[in-house]
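Beneath this line is the structure, given in structure tokens, with notes to follow.
A protein chain is absent from this complex, but the other protein chains hold their places.
As written, the chain order gives the labels A, B and C, with residue 1 at the start of each chain.
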Amino acid sequence: MTPSLLYAFAGAALCGIGLFGFIVISHLLRKLLAFNLMGSGVFLVLVGLAQHRSGPDPVPQALVLTGIVVAIAATALAVVLIRRYFHLSGKTALEDPARDTLPHQGPREVREAPRE
Amino acid sequence: MTLWLMAGLLFTPLAWAVLTLLAGFRRGRVVTWLGIAIQVLVSLALWAVVVRDGGFQYPLGGWQAPLGIELRVDGLAVTFVLLTALVAAASGLHAGFYLDPDKQWHRYFWPLFWFLWAGLNVVWLGNDLFNLYVGLELISLSAVGLVALGGQSEALRAALRYLMAALLGSLAYLLGVALFYGEFGSLSLSGIASALGQDSSGDGTGFALVLMLFGLALKTALFPMHRWLPPAHGIARSPVSALLSALVVKGSFYIAARLWLELGAPLGSLALAQLLGLLGGMAVFWGGWQALRQRKLKQVVAYSSVAQIGYLFLLFPLTWNTTEAAALQAQQAMTLQVISHALAKAAMFLSAGNLIMSVGSNRVNALAGVSHFLPFSLFSFGLAGVSLMGLPPTGGFAAKWLFLQASLATGQWWWLVVLLGGGLLSAAYVFRVYRASFVEDSNIDHFFHPARRLEIIPMILALLSLGLGLMAEPVLSVMALTFANGEGT
Amino acid sequence: MKRILTLLPATAVCLAFVSGLAYSIWQIAITTTSVDLPGLLGENLDQSGVENPVTAVLLNFRSYDTLLEIGVLVIAGIAGISVARTSSLEDPELRTSDTLLYALQRWLIPLMLLLAGYLLWAGSDRPGGAFQAGAVLAASGVLMRLGGIPMDFLRPGIMLRLGLSLGFAVFLLVAVTSALHGGEFLAYPPELAKTLIVVIETVLTLSIAMVLLALFVSAPVNNAEEPEEGGSG
Partner (left out) sequence: MAEWLLDVLLVIALLVTAGSVLWSRDLFRAVVFFIAFGLLMALAWVRLHAPDVALAEAAIGAGLTGVLLLDAARHLSNGKSGGDDNKEEPS
């Protein structure tokens, strides 16, 4: 057991916590927080596990740097989409979309604005 | 020569992304035509080079594999590069006339389109696990951007849903990469495969493989995880839907297939293989059934994608611990299914876009009477449908025939149920669209006529998909090409 | 009750996942690797042109990843501004006259710019580099924006798009020039490696800051300009 391995296990636990949040929570911004926690967990596993044997290893560190930038790109994009979605619909969660299957009937046949 | 081709292949989409970002929609369109021409030529030339000399490894920056990133340019990779060039060129040309140039956000279509293309090439050629991760993100984010384009509430919801699924999938994949790096100290897929071959001490990495396959299956929209796909593919503009259904989902599937073929034997298990096949089979039935029940035309096509993706996952049970011949047949079937579905689905979405544009509504029932006015697009739609049903002589037929033979050869007869049932269901939903379009009741007679060039593009794709069954032999012989210096076929 | 029914399976899945993960981490930790990548890296470090091994990996050995990753960042920027409808960037809400913020701005921004410069300069032989510098630069931009300082270059226009793509374009040009000289895509000539890396890092810093700032700015939505949608049928 080395400190690196300890961090790798911590990363595993973080992944679990993040995954739980990601599945259970429907509020989009919180989902995003959970995603970021999960991401940090993955990065810890990546570096911790690799450095357990060989000591400091620049390769996984560089990968994590790349990963952090990708994560912030995704997060920032998601924030833009979430805010715009909230602005238009007033919702902060993705509820189940209205069923678009053939209805047993259709008084509910909403006048659909054709998108194309 | 090859160096130039590779540089061209990697450079063009990225450079064109920048160029089109700086131009507006109309100028971006002209620039894009040039880019498409270059990209198609380069892809063709690279394909020809590999056909002539066999595949090769391409070390980027001159650094060899464990230290640097090596690309793997073999028969399967160039086949998919060429397929991408074809389908993306068709969708790009179609989009140039289909999208409304006066909506100011459509200018962003071009850069996203080119980034998507770049990401696909990264994935087809990738041999480095982390590089593949970056490629996947490149694809996902540009696809999400394309779905969200225009920023209406429904599109945003679909895009967010897609983004969340894609992010979770990527993280699962990355976690698998972390475990593999911990075990082998290398990120090169072939390096890991050979290390596993020498001393199969892959303890603990079996879980990594499961994680990666889960993440990739989520991104490919395998059955219980498919729910993000229909809204995203249904709401996007038709050329975007064509790209997403034809190519984007194939990217993640391709990585899963590569992983399985390289690492599946030592790290996989019978249960995992059968489970993936079973989910694929359920996808075929569920997707087909749902396609039959949709009210909106593009939702029908989107659910049909869920079903057709299901067939691909038969690869897993049919290559695990089976005879070499059967495994090869399954791989060939998978390749043909990818190609024929890509061509047929792109044709279907593009012609569906034309139909919707013409009747001004996206409901299936609104198609009544359209058969008089738009027989050409309707015909393309139908031809593509024939390939999806798997009738001879289409590419879809050849793929399903090979799957069938592989199932029989490995004694896994239960997949026959999937192959036959899926074909019947797809026949049912294609005919439903046809029937709707031949209904004569409508008093609407003001159909809008899309430009002829919009109609020709899906027709070409549909014909290619139809003809694939006849050209299956040469295509398959290229796919089997491995490296020039390797054992080969 | 219904909530518990949804929580239970999720908990079970997560517990199974964590235990599987921990088990395989343990399994992997007790085996040995066959490839000694850090060693290999050390041997080749002097050819990379920089002393900081992480920078060497990012901008030389695995520069393809970095190139694509900047691509991802640019995509996020494009997608962000494509859905944004903020034509007027001076969100009135943001024009705070908060004295604290004002004081913070006066002292912090020059300091942060300095820090960004240092990080960029240090990157080649000490910890630091384009990403960190870019992030700090973006953060000072965010501060300026929160303070209501108008930044015209962030309007959705050609300047913004140039800024978004500048770093990526330069990186790409370097990559392809090396290929034109008969090398591989992205192979730097050894004697120029250091210069090229420094150039790339500098433009990347600017671009990274620009993208992040653009995403920050395009996030807010105001009611200013709604009409286009809905009518698009």
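Some notes on this structure:
Methods note: contacts are C-beta pairs under 8 Å (C-beta built on N, C-alpha and C of every residue); 3 or more make two chains touch, one makes a residue touch a chain.
Everything quoted here is computed from the prediction, not taken from an experiment.
Note that the absent chain touches A, C when the full complex is taken as a whole. Within the full complex, the residue among C:13, C:104, C:142 or C:199 touching the omitted chain is C:142. The chain not displayed touches chain A at residues 3-4, 6-7, 10, 13-14, 17-18, 20-21, 24-27, 29-30, 32-34, 36-37, 40, 43-44, 47-48, 51, 55-56, 61, 64-65, 68-69, 72, 75-76, 79, 82-83, 86-88, 90-93.
Summarising the interface, chain C meets the missing chain with residues 3, 6, 52, 54-55, 119, 127-129, 131-132, 135-136, 138-139, 142, 212, 215-216, 219-220.
Here, only the chains that are shown with their structure count from here on.
Taken chain by chain, the contacts link every pair, so each chain touches all the others. Chain centres were defined as the mean of their Cα atoms; on that basis the chain farthest from chain A turns out to be B. Put simply, the C-alpha centre of chain B and that of chain C have 29 angstrom between them. Put simply, the C-alpha centre of chain A and that of chain B have 24 angstrom between them.
Between chain A and chain C the centroid-to-centroid distance comes to 18 Å (mean Cα coordinates, whole Å). Residue positions 130, 134, 137, 141, 144-145, 148, 151-152, 156, 175, 179, 182, 185, 360 of chain B are each in touch with at least two other chains. Chain contacts: chain C has residues 21, 25, 28-29, 33, 36-37, 41, 62, 65, 69, 72, 75-76, 79, 83-85, 229-230, 232-233 touching two or more partner chains. The residues of chain B lying in touch with chain A in their complex are 130, 134, 137, 141, 144-145, 148, 151-154, 156-157, 159-161, 163-164, 167-168, 171, 174-175, 177-179, 181-182, 185, 187, 231, 235, 237-238, 290, 293-296, 299, 353, 356-357, 360-363. For chain B in complex with chain C, the touching residues are 3-4, 6-7, 10-11, 14-15, 17-18, 21-22, 58-63, 66-69, 103, 105, 108, 111-112, 115, 118-119, 122, 130-131, 134-135, 137-138, 141-142, 144-145, 148-152, 156, 175, 179, 182-186, 191, 195, 198-199, 201, 203-208, 360. Contacts from chain A toward chain C in the complex involve residues 5, 8-9, 12-13, 15-17, 19-20, 23-24, 45, 49, 52-59, 61-63, 65-66, 68-70, 72-74, 76-77, 79-81, 83-84, 87-88, 113-115.
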